[in-house]
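Structure in structure tokens, see below.
Only a single protein chain was left out; the remaining protein chains are all shown in position.
Coming up: chain A.
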Amino acid sequence: MARTLINVPPTAKRGEVVEIKTLISHPMETGFRTGPDGALIPRDIIHRFTCTYNGEEVFSADLFPAITANPFITFTTVATESGELALSWTDDKGQTQTETAKITVE
């Protein structure tokens, strides 16, 4: 399991636009670098990121090798109701990691 950092404001007013910051540790190997033996290191990047708010998708992104190692993404969403944000990252090896964050709407 890769380490993640998720920054979601714990409370928000109804209708407020909140900013969500996410970071996951991942090498994001581009597939263009050569190893010590001169052969290309196979590509292994996170190519897909999604965020769902109480089950409904509010944001997603397709990532390419031009994104840095340990991809950092920030985006916004409208605080509609108290609940859970589920963030998931999928890499080229087919692994998906999902983390959740709670938000309370007043």
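We take it that a contact is a pair of C-beta atoms (placed from the backbone, for glycine too) under 8 Å apart; a residue touches a chain by one contact, two chains touch by 3 or more; residues count from 1.
Basically, contacts and distances are computed from a predicted model.
Enquirer: Quick one: the chain not pictured, UniProt calls it what, "Sulfur oxidation protein SoxY", "histidine kinase", "ABC transporter ATP-binding protein" or "Fe-S cluster assembly protein SufD"?
Expert: Of the names offered in "Sulfur oxidation protein SoxY", "histidine kinase", "ABC transporter ATP-binding protein" or "Fe-S cluster assembly protein SufD", the absent chain's UniProt record gives "Sulfur oxidation protein SoxY".
Enquirer: For the chain that's not shown, point to the residue among A:Thr4, A:Thr30 or A:Ser82 touching it.
Expert: A:Thr30
Enquirer: Which listed residue (A:Ser25, A:Thr76 or A:Gln95) would be found touching the missing chain in the intact complex?
Expert: Residue touching the chain left out of view: A:Thr76.
Enquirer: Going by the touch rule given at the top, which residues of chain A touch the chain that is not shown?
Expert: Its contact residues with the unshown chain are 17-18, 30, 32-34, 53, 56-69, 71-78, 80.
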